[in-house]
Structures are given as structure tokens and as C-alpha cells.
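What you see is the complex with one protein chain gone and the rest in place.
Presenting chain A:
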Amino acid sequence: MTAAGVIAAVLLLAVAAYTCAGGTDYGAGFWDLTAGGAERGKRPRWLIDHAMAPVWEVNNVWLIFVLVIMWTGFPEFFQTVFSSMWLPLALAAIGIVLRGAGFALRKPTRRIAGRRVYGAVFAVSSLLTPFFLGAAAGGIASGRVGPGTEPTAHAWFNPTSVFFGLLAVVGTALLGAVFLAADATRYEAPDLHAYFRRRALVALAVFAVLGAVTLIVAHGDAPHLWHGLTHGAGLVLLIVSVLATLVTAWLLLRPSGAWSRPAAVVLMGSAVLAWGVAQRPYLIPGRLTVAEAPGAPSTLHWLIVVTVVAAVLVFPAVALLYRLDTRGELEPLTDADLRGGGPEREG
């Protein structure tokens, strides 16, 4: 494989990682939004706050990784995407700020009115951001833009884009519900476990239907994507994704719900990988190939080095974080921890 091919694979893996890690976070926001009023939504929101807190910033960093690999590895691709899909990406950026700030500021706020405002900001932007990111991805997948395309609604408002956007929203909701159901077990809240398991099943059903519709839409609207998804490696990954959907459904139907998390991650991960593999050898079907767009060879080699170093350093750290988190070693400081014992006076 060429250096550009390796970087393209790394880029795709980073996108898949962001979809799974960041997607889970967005999904938590989705369920925060739909949890109902302050009283009814109390417990789900409590779980969302506690389960997400230690990991959400880390999940967000994947996105920065994706962007850096894009502009360092494939500058022309980066330029094309950001020039042509100006509006959805601008809206996604604003959504990311509002979402992060809403979540971060809700925690230390104690007035119920303030928490409502931050909560609403957090939840609504959790819905819009994945939609716009998904729509941009759909624009790429359908090959509507190429080098030199000016900002245009046509690039991101078309059948493939809209369905990609919807898939992103439902996919994040699915991941969010699956992870929150498992977290509910960890926090020993069986009622919430059942609550999120039900929602995960609904999201899974909607995701499966939407996925099928998207595929049909792609047949006419994004022929290259359709071809890639129905042949070779793309088809294999698509089948994996379908199988993972069935397995996830079966796992969610069992009372314990165990192993549903890895199954859901495989489902989303393989769906993203199937999309990427189906585009081969293009970064943008029909417009820009991996071979046409790479940056300078020495930069690509260094980018591979940087990626390897990152993998060596980051993976153990992330593994440690997730391990500590799932073992319940990570807990926010409470007000009591921050309460002084009455400072001694000096005069």
C-alpha cells in the first residue's frame, strides 16, 4: 500500500473512532433532549451527567485528529470539503461549541433555571451537530463536490446527504442508549437500564430501516457508493454491519443486555468503514482519488510516524481511562470534597 493509502486508512479509522466515541456522546445528548420535563427526566439526566463526564472531552479529540489528518495528509481534499460544504460545517462547529459549553456549564450550575438553559443548549446542539456532519459526509459520498466547487447548498442538501444526516442522528442515539443502558447497570439503577434498553431497541429498529432506505437512495443518487457497497470488501463490511445489527438486537432483548456495547460499536464502526471502503479509490467519488490528493511524500511518512507514536502513547492512556471509568474509579468531586474544614485564623 502506498503512504497515501495508509494515511487514507488512518483517516477512515479516525472517522470511525469519532463516530463511535463522539457518537455515544451525541446520543446521550439526544436522550437528554427527549427525557421529558425536569421532574420526569431527572433520573435519566442524572445518569447522563455521571456516565459521560469523565470521557466526553477525550471522545471529542478524535474530531481534531480527523481534521489534522485531513489537512496534513490530503490538503486538497480538506480545501475542497471545507470550501464547498461551508454552511453545514460552520453550523456543526457552532453546534460543537454550544454542546460542549452547555454540558460543561450545566455541571457546576445549581439553579434549576440555569441548568434548564444549559441542558437545552447541550441537547439541541447534540442533535444538530451530527446531522450536519452526516450531511457533509453524504455530500462527499455522493460525489457532488470536487476541487474548485464553490459553497453551494446542492453539495449538502440532497437525498444522500439528508439520509446520511438522519442516519448520523439515529446512530448516535442508538450508541448513546446502548452505552447508557450499560452504565445504568454499573450505577445499579435497574429501572434506568430497562428505560435505555427499550430506547436502544427503538433506535436500532429505526437505524436499520433508515439504513436500508439510504442504500436504496444511494442506488440512484450515489451510484459509485452503491457499487462499492454491493461488491467486494464494501459488501463484506456491509454484511458485518447487518449481522451486528441482528446480534445487537438479540443482545438487547436479553434481560442482562451484556455485550450489547461492543456489538453496537461493531455495527457503527463497520457501517462507517463500509462507506469508506466503498469509495475506493476515491476520497470523493468520481472527483478526487487518494492517489491524486496526497500531500508531500516526506510529510506523509512523518504523519505515519506521528500516528504510530500517537498509537503507542494514546491507546494505553485511553485504555486506562476507559478501564478506570468502567470500574467506577472515576468520580466527580462533590461539593463536600471542595468544602473547607474552616481555615485557621491568623490575624
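Operating definition for what follows: contacts are C-beta pairs under 8 Å (C-beta built on N, C-alpha and C of every residue); 3 or more make two chains touch, one makes a residue touch a chain; residues count from 1.
Following the convention adopted for this analysis, contacts and distances are computed from a predicted model.
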- Absent chain per UniProt: "Cytochrome ubiquinol oxidase subunit I", "Urease accessory protein UreD", "ABC transporter permease" or "Succinate dehydrogenase / fumarate reductase flavoprotein subunit"? "Cytochrome ubiquinol oxidase subunit I"
- Out of A:A9, A:V68, A:V236 or A:A249, which is the one that touches the chain we can't see? A:V68
- Item | Residue in contact with the excluded chain [from A:L33, A:L98 or A:L283] | A:L98
- Note on the structure: For chain A, residues touching the missing partner are 38, 42-43, 45-46, 49-50, 53-55, 57-58, 60-61, 63-65, 67-69, 71-73, 75-76, 78-83, 86-87, 89-90, 92-94, 96-101, 103-105, 107-112, 115, 118, 147-148, 150-151, 187-189, 294-300, 302-303, 306-307, 309-310, 313-314, 317-318, 320-321, 324-325, 328-347
